[in-house]
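The complex appears here without one of its protein chains, the remainder shown in place.
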Amino acid sequence: MSDTVSPPSLTLSELPKAPEGPWRSSVRQLRRNKGAIVGLVVLVAIAAISIASPLYVSLVTHLNPFNTNLNGSFVLNGQTIQVMQPNTQGLGLGVNPIGPTWDFQHYFLGADNLGRDVFARLLYGGRVSLLIGFTSAILCSLLATIMGMVAGYYGGFIDWIMSRFFDVIWAFPIYLLAISLSVILLTSGLNLGFIHIQAGSLLLPILIIAGVYVPYVGRPIRGLVFSLREREFIQASIGSGASDWHILRREILPNVMPSVIVFFPLMVAFNILTESALSFLSIGVQPPSASWGTVLNDGLDLLYTRPWVALAPGILIVITCGALNVLGDGFRDAFDPKAKLRGSV
Amino acid sequence: MKLLTSTLLRGAVAVGLMSSLALVNVASSSAAGSNGVMAYQPAHAGGTIKLLASTGGGTLDPQVNYTLQYWQLYQASYDGLVSFQKVSGVGSFTVVPDLATALPVVTNGGKTYTFTLRKGIKFSNGQTVTVNDVYATFVRLFKVLSPNSGSWYNGIIGGDACVAKPATCTLTEGVVVNAATNQVTFNLTTPDAEFLDQLAVPFGSILPASTPTHDMGNVPIPTTGAYYFASYNPNSMLVMKRNPYFKVWSPAAQPQGYPTSIEMVFGGTPSSEVTSVENGQGDWVFDAIPADRLQELSQKYAAQVQVHTLTANWYAVMNTNLAPFNNLKVRQAMNYAVDKKELVNIFGGSNLATPTCTILPPNFPGHVDFCPYNSTASNTYTGTNLAKAKALVAASGTKGMAVAVVCQTDTVNKQVGEYLQGVLTSLGYKATLKALSPSIEFTYIQNTNNKVQISLTQWYQDYPAASDFINVLLGCQNFHKGSTNSINIAGLCVPSLTTKMSAAEKEQLVNPVKANAMWGALDKEIMTNYAPWVPLFNPKQIDFISKRIKNYQFSLEFYMYVDQLQVH
Partner (left out) sequence: MLRFVTKRLISAVLVLFSISVLVFLIFFATPGVNPAARIAGRSASPATLKAVEATFGLNRPIPIRYGLMMYHLFIKQDLSSYVNIGDKVIPQITQAAPVTLSLVFGAAVLWMVFGVWAGVIAAKNRGRFIDPFIMFVGIAAVSIPAYWLGEVVQLITQTSLHSSVFHWVPSTGFTPLSQNPLQWAVHLLFPWLTLAVLYAGIYARVLRSEMVNAMNEDYIRTARAKGLSERRILYRHALRCSLIPIVSLFGLDIGALIGGSALLIEVVFGLPGVGMLTYNSLTNLDLPVIMGTVMYGAFFVVLASAVVDILYAVIDPRVRVVS
């Protein structure tokens, strides 16, 4: 699933009252799933490399990938090479950044239009892309779970309000909403009473991405809670005078969690794709921060001369999202085999 | 200055002197006679020219549209009483009589201009052009809220009242017409050295008196020139055809064109436009050439590329009323720290841009070479002086402050913005970048409510006059707090400078040479003592035309003459 599609809808199966130790058995099942393990390993590897990016820069390249280097040069195999190479043939128009040297010490994947090391930027970009993917997935799941549970449990007016909210966001063509919000918030920043978020802040894409997907998780959770509420064990708790807080936390939440967990990896993948799409339109992550999407965006201006700048971040996005999807399939098989995920993210 | 269109760079009329670089192919066609006026070659007439642009240029109304994209087309279609001469080279700066028989007689101490209208000229709808059309044109200018009605044409007597109440506008004292003698007399409130230039741009195009007094949008208005607009849809195509009523009256003002029709097709991406022209599916690319296509153009398609120097400026404006840039030391430090040679690399190399230290571009009236913030004592730019910059910042005590750079989202602007943000970081500031849509950035940075500290912008002049840079961009009268129209973005408001600017404006009427020297001195004084800008570089114009096109001619005022292109 991707950037051009309406987001995944999720049909959750209603779980029977969990038997003893469902978590342990699920985890055991997950550990037996080879595909999921491979996905997890790939993911952890990418995350580890990204997190270690400052080490790469300080130990190997010694070149800050966030500083422009338009007049710089370096020595490779005894030759001094300009990072930005003016075109000397013909009319001599244009300046080309250096292409891939395939040498980890110098511009492995070449430079971008500002003479910065593309490979190092990709590593740093991975941190931002993964950060946005995970934090907005956590935020989105949290919001959606709370809203879905409250709406499904209390019903009535609260449910009506929440459901209409879900309906409106749902019906808004998803990319239009994300793009509209980005365009506007990048101009003005976000002012919510005492909270002020600067226009260039990473929090903006995180909030926007988390916000637009809330209904896609919240709606099915609401439906699940709605039907759980009619079940005997919940009715029994209500009858025994347990507080709403207690029922929500001890009875309903454990039954909702597997669904949230199953959806989580797919949500992360979806968020990474959305972030890259917004950055591709240059309304996502703002400089000086870099993400895979911003590197890809930089690469589009070099497509004819230095295609690797656009190819490499795309490949990383595909691998990461593929790993998340495989992991998501594993989670589904382990936690909630009957959940009907719409394809995947 | 013209509104920048969605693409960078173009969209603004620029004046350029031919670069002396050998690579520049000044279309030295045999068509250019010894006096510069182009002799018509009937054998080459005919065919259709297909121009490619990514988006339309907005309204087609010549009294409202303010984009180079259409000003370039208006040259072949609309006429004012006077116009810029249609020649290649320096002569294209000269104002010549067009619908008027001769340049006006100026009396009353420079406040009265009298023209005689040519007889027998017809609009493309067959009606004859009369003095009543001229009167109606200038009233309409105010009624349609022409962009500069309140900043240029309000000098006509009654103009200010028209600006205040456009609906009831009359100019009975300001524009006096006499049908018997075919004369038109303009009465101004004060002498204005630039009045003729202002009549020569498309806002002054004479339109039929019957034209509705609202922005006509995409409905074409009849023309007087060699072509008329046959159809226009801003999302797909604009078509110009030969005006059947057109007869040449002055080749210098409105020459006969070559193509039977001129089409401008909208919708491609700049890169796909380049591909189309390479393959001969289009004849010219309006948009800025993408950086990654320059190499193949300069190698494989060198014969189809034309490069011209523009008198335009890319510059970073610092808000002289906001910390940290309210401190002169910080503004000077920025001037020392920005490496203009690196910026030239971003723009496409030294053959596409030249570093600059001055407000007035080179080859522009009043320009004097000097460079107060430099690595050496040279008058031309040699490099940065980072040590000095850091010392100035330390002395200012502003180190560590948060600074946001505002720029546009398109590729080159954003890259320059990122560069500036990097410079600020290296000077010890907490710098961030705020990239805004090109369609709102220019108004956003003008509004003091947005508290913009430093921003990146460009200025391409309207006509060759020093005041169009210095007075317009740094004059106190153009600083309006809280307004989106406050073109003095630096907010520089110094009484002694204001006095000198008005003295130079007055001198312009009497002694232009002396006046230009005064503007040059002002340029130097402002940069040395106030440093409100970091002037970055002067860009050049690239035109990429198809293989079949001949007779490329370039106007310094309005760029390539589309109607002079030959396909046969």
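In this document, chain identifiers A and B correspond to the written order of the chains, with residue numbering beginning at 1 in each.
By definition in this document, a residue touches a chain if its C-beta (ideal position, glycine included) is under 8 Å from a C-beta of that chain, and two chains touch if they have at least 3 such contacts.
Please read these numbers as outputs of a predicted model, since none were measured by experiment.
In terms of the touch definition stated at the top, the absent chain reaches A, B within the entire complex.
When the whole complex is considered, the residue among B:Val219, B:Val248 or B:Ala503 that touches the unshown chain is B:Val219. Screening A:Ala151, A:Leu207 or A:Leu273 for touch with the missing chain picks out A:Leu273. From the set A:Leu70, A:Leu207 or A:Ala310, the residue in touch with the chain omitted from the display is A:Ala310, counting the whole complex.
Contact with the chain not shown here comes from a single listed residue; of A:Leu224, A:Ala290 or A:Cys321, that residue is A:Cys321. Touch with the hidden chain on the side of chain A covers residues 1-6, 9, 35, 164, 167-168, 170-176, 179-181, 183-184, 187-188, 269, 273, 276-277, 280-281, 296, 300, 303-304, 307, 310-311, 314, 317-322, 324-326, 329, 338, 340, 342-345. Contact between chain B and the absent chain runs through residues 1-3, 6, 55-56, 58-59, 61, 64, 66, 145-151, 154, 163-164, 166, 215-219, 233-236, 267-269, 272, 275-276, 279, 281, 409, 436-440, 442-444, 446-447, 449-450, 472, 478, 480, 483-485, 487.
As a working rule, only the chains that are shown with their structure count from here on.
If you average the Cα atoms of chain A and of chain B, the two centres end up 44 Å apart.
Per the touch definition, chain B reaches chain A in the complex via residues 23, 271, 290-300, 302, 305, 307, 339, 341-343, 345-346, 348-352, 404, 409, 411, 414-415, 417-419, 421-422, 425-426, 431-437, 440, 444, 542.
By the touch rule above, chain A contacts chain B in their complex via residues 66-68, 70-71, 84, 86-87, 89-96, 113-114, 183, 186-187, 198-200, 282-283, 286-288, 301-306.
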